[in-house]
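With one protein chain removed, the remaining protein chains of the complex are shown where they sit.
Then we have chain A:
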Amino acid sequence: MLKAVILIGGPQKGTRFRPLSFDLPKPLFPVAGVPMVQHLIEACSAVKGMKEIVLIGFYPSEQIAPFAQDLAKTLNISIRYLQEFAALGTAGGIFHFRDQICSGDPEAFILINGDVCGDFPLDELVDFHLRQPSSNIITVLGTEATRQQSVNYGCIAFDKDRKEILHYVEKPSTFVSNSINCGVYVCSTELFKHLGAEYKAKQHQPHGYTTGSIDEAESLSLEYDVLVKLAGSGARSHVFLTDRFWSQIKTAGSAIYANRHYLELYRLRDSGKLAKPGLGGPKVIGDVLIHPRAAIDPSAVIGPNVSISADVRVGRGVRIAESLVLGKATIGDHSLVKNCIVGWNSDIGSWSRVEGTPCDPNPNKAFSKMENTPLFNGDGRLNPSITVLGSNVTVPSEAVLINSIVLPHKDLNQSYKNEIIL
């Protein structure tokens, strides 16, 4: 019997996902038609022997629990939301709720950081974990990155034959290894013994050594208190490498990237979900997801890599590509929307152009990852990014909005380029 734990964080996290995370918790942000975290839950629920999926975070329960309950019914599996009283770190939450995780005596549990997306080989990962010596308490899903990008992630040095992790460094300042941590793990419940010892050690640290707050004493880091400590200490941690699609979802731009890949997975495994060309609907190019309650003029041209949510209205001759259009948004006749997230209830006029710059991985470089570039460059100027309209934003007719981020409830009355509009 297996369980899964997904760490969804809380309102203080995911600020780089603003302004979209103003309106709903980031894990519930829809990518390829369903909340980001639902992709992770569905992947876990498909694993052989999966009995329960636990979401841990510090969002107020009422923001997450209804979603968890609904999805539990749909997927016919137990899904629970456990709310931390404070941010307890990447391992503090699971340690705090260890009894719930261990109840029923699972053989192992999958642990996933909620801010990643990908096509995870979870069954293989679990099989691999269970085949390792009994000393192994955690198996890390790893992937290859470029030399330059690897230092932005947790870097793993390991024994090539036994896959035992010999050395682990989180975001090193110099190159350590091309193999990086995907934020997806399989853990044995033995992990809690190790965490118990770490926790105890923290309580005995001399006063004043830390800031002394309760939060900090309670907080445990999976990266520092587990992976760093277990590396090279007697076959207690291992790595399983994958070359399938994987990315962090830190910025709004990465939601576009994630959307594209999840739509591709639909095409490969569940193509009935995707919009079909013809049939009186709009012209469809590539992978497109259109909610049945969206009203799209047949003269519109949609795709590739577009998800359109419920109650969206799209006018005559509209062109949408590489974008997410969220619920109740309206796009006027002849407008173009490209590399853009159109927020809930936003309204784009006619003959407008709303366009961003994709921040895709370099296609000419093997193992290149999505750049989660900061908003501003070294000169204090806005980095070109996808264009994001927060909820209830109005873009006038015939305007152009390029590489800009518009905060919610804003009525624009002119064109903007490379600006954050408060």
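The criterion applied here is as follows: a contact is a pair of C-beta atoms (placed from the backbone, for glycine too) under 8 Å apart; a residue touches a chain by one contact, two chains touch by 3 or more; residues count from 1.
The rule is short, and it goes like this: contacts and distances are computed from a predicted model.
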Protein that the absent chain corresponds to, by UniProt name, given "DNA replication complex GINS protein PSF1", "S-adenosyl-L-methionine-dependent methyltransferase", "ATPase GET3" or "mannose-1-phosphate guanylyltransferase"
"mannose-1-phosphate guanylyltransferase"
The one residue from A:Lys193, A:Arg293 or A:Lys417 touching the chain left out of view is A:Lys417
Sole contact to the chain not displayed, among A:Lys3, A:His129, A:Lys163 or A:Lys338:
A:Lys338
Of A:Lys26, A:Arg353 or A:Lys410, the residue touching the omitted chain is A:Arg353
Name every residue on chain A in touch with the hidden partner chain.
299, 316-317, 319, 321, 333-334, 336, 338, 350-351, 353, 355, 398, 400, 402, 417
